[in-house]
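A single protein chain has been omitted from the complex, and every remaining protein chain is retained in its original position.
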Amino acid sequence: MTMANKKLAEFFAYSVELESEAMERYEELADVMALHHNDQVAQFFVRMAQEVTHHLAKVSDLAKDMELPELKAWEFNWPEAESPETASYEALHYRMSLRQAMILALENERAAESYYRQVANSSDDAQTVRIAGQFADEELSHAAELECMLQELPQNGANLREEDDEPHMPE
Amino acid sequence: MSTEQLSIAITGAGGAGVISCGELLLQAWARLGGRGLLRKAYGPQIRGGESAALLKLTERERYTASSNYDVVLALDWANFSRFEEEIRLGSDTWVICEPADDLPDSVVAAGPNILRVPLAELAAASHADGRENMLALGLLGSLLGLPAASLCELSGQKLARKPQSYREAATACIERGANEKLDCQLQVPPLGGKDLWYLSGNQAAGLGALEAGIRFVAAYPITPASDVLEWMAGGLEQLGGHLVQAEDELAAINMTIGAAFGGVPAFTATSGPGLALMTESIGLAVASETPVTVFNVMRGGPSTGIPTKSEQSDLNIALNGLHGDAPHLVLAPLDIADCVFTTGWAVSLAQQLQTAAIVLSDQFIGQSTAVVSEPRRCENIVPAILPALEEGDYLRYKLTTSGISTMASPGDVDRRFTADGLEHNEKGTPSAKQSDHQSQLDKRADKLADFDFGEDWGCTSGSGSVALLCFGSSSAPVAEAAALLTGRGVDARVISLRLLAPLQVVALTDTLAGCEQLIVVEQNHSGQLFHYLKGQMDFQQQVHSYAMAGPVPLNPQSIAQRVLEVTGK
Partner (left out) sequence: MTDVIKLKAKDYKSGIKPIWCPGCGHFSVFNAITKAMAALAISKDDTVMVSGIGCSSRLPAYVDSYGFHGVHGRGLAIAQGLKVARPDLTVLAMGGDGDGFSIGGNHFIHACRRNVNITYIAMDNEVYGMTKGQASPTTAMDWDHSKLTPHGPGVRPFKPAALALASGAPWIARAYSGNPNQMAKLIAEAIEFEGFSFLHVMSQCITFCPEQTDWKAIVHEREEPALVDADEAAKLFLHEDGFQIGLLYSEQRATWPPTAVGAVTEGAVAQLSASFRV
């Protein structure tokens, strides 16, 4: 593999990891929210997962003839602890509003955009720069869509997360 | 003095070596083809306390405790009162003791024949390291007609790791003792046994378990069960198995469950207090259908009770100690030799039925050593077979006609499941649904209730309109009581239960057909077996309870007496 190809391959490996982690995370979060009967948020996360799937498919397609380096989960050098578009498990609350879920997703998109932008700005491989730039733009447009949707949503009540009942004791 | 049995008590304190004397005597007797039983009694000290070796040489293999002793050899009389309840003398008894010793009042009152022998002096004269117990061994050996050479050989084996001079001293004392002519004639029981074994109930249980396939043991020491575990430790090593000393009984039972989940037949042994600790996790074994065998050597209860004495008071906890509806197996070996069969059978059943088996032995048979014919074995060992995988997911807790589903073990391909104490569905996923709870409860109950346990649920003998019913080690005193009754012209049927849960109600009812009176005999205070049976059976006969707690062994005379009272004879 040429040097350029190696750099591109590495970028693709990162991108695949980023997108697939994001997709799996959204699916997991959708599942847990559905289980806790927060259907609005669950469905939103499902849609987010689907969006990411498209993006993942694109990347995979671009990379299909290349041999990508196989890195373990912890061998990726991300800006934060987790990959950029991956929603933190701990940001959730069973009574979170759709608005809060969207804000979370928006933060993810911005983090992803920021990541791709940073790669586009710093890579010395032309192809990588080009593709990373494209991905960054796409993330930006996703973010814009979310911002639009957010404006349609009402503000949250202050005591949104309160519940009258005590927690249950299943075991 | 009957030739059927000869009872000898050897007592002494302060490290006199009384138990060794008794052991060597019995071993030499066995070599000649004689049968017998050795029990031990002692004070609370770990070293230097009072000890008694209680021997019963018999013609037959029905090993009850002696009530009256034909010979009492006292190396000293220190704290003999401790043994008074157990060592009873009569006017026919031969007492051998030091010339200068004062006899205890109870001994004097019995009016025995007293032989004064200067044991200490003779021992000291034989060798600088001479000990009275070896001198006594020679003495008793000669009274029994045992060759001194045999006694010397056996003592040499026992003292193999001691210094040379110590061993020589033993030999010198034995020979000296053998040469001492006593003005005493003993009638010894006939010999003639062949292919005899010499072992304790605890050792026998260990053997039964290993022969049945146990290859993992978790151990926490407790009197009187530690011997089972200690003996198995050596055996397991040779069989490529493992023994783990656990930090407590809670760890022991859970380690056992872990190993069993891994597909390795697993076993632990304990006594009442330990069994109480284990009950939560025995329930886990039942609920998760993980096969385990818990061997409980009963001792005086409740709580710390009387750790060194026997009782049959753990029946209640064995039957009912698990919370929830948790049907499981409870068995009880009938005597020392039967420990081999019953333990092996329990292990085999636990494996087949994927449940917990609690085996109720007790201190009497556990820690007594006996000369027996080659024990019967359990042939019923089930090999593990994993049927072919069917369509779809593997269902660990599949509802089958027998109630028994296939148990996969880690390593088996594509049969992954998570075992659970939580109620679950067929797949093993936790479930709080009534349908799942009902069907799994049915499964766990039916697999036991519908199983064909065959004929070994109990031992029956005799005939007559009065029946004696017991479990576990009570079988010997009950059998002896029946023999006494026969001598009085009263025929009694004897039924000794080996399988207590699930109770074989139909078979037991059939066995009792025609009986008008039934006496349930057991060694506990509250009549645990009596009440259990009353709850399970629809008795056609009058049922009476003979319940006598430890620490003294059941007395066949008293049992026979009770029968006579009940039958009005």
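Order of writing sets the chain letters: A and B. Residues in each chain are counted from 1.
Quick note on the criterion: contacts are C-beta pairs under 8 Å (C-beta built on N, C-alpha and C of every residue); 3 or more make two chains touch, one makes a residue touch a chain.
Fair warning: this is a prediction, and the values are worked out from it, not measured in the lab.
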Candidates B:His242, B:His525 or B:His544 - the one touching the absent chain: B:His242
Contact with the hidden chain (one of B:Gly263, B:Pro307, B:Gly462 or B:Pro551): B:Gly263
Residue among B:Gln203, B:Thr270, B:Thr342 or B:Gln523 that touches the chain left out of view: B:Gln203
Absent-chain interface as seen on chain B, which is shown: 27, 30-31, 195-199, 203, 207, 210-211, 215-216, 218, 235, 237-242, 244, 246-248, 250-252, 254-259, 261-264, 266, 280-281, 284, 288, 371, 408-422, 429-430
Chain A residues touching the omitted chain (full complex): 24, 28-29, 31-33, 35-36, 38, 72-74, 76, 78, 81-82, 88-94, 96, 166-171
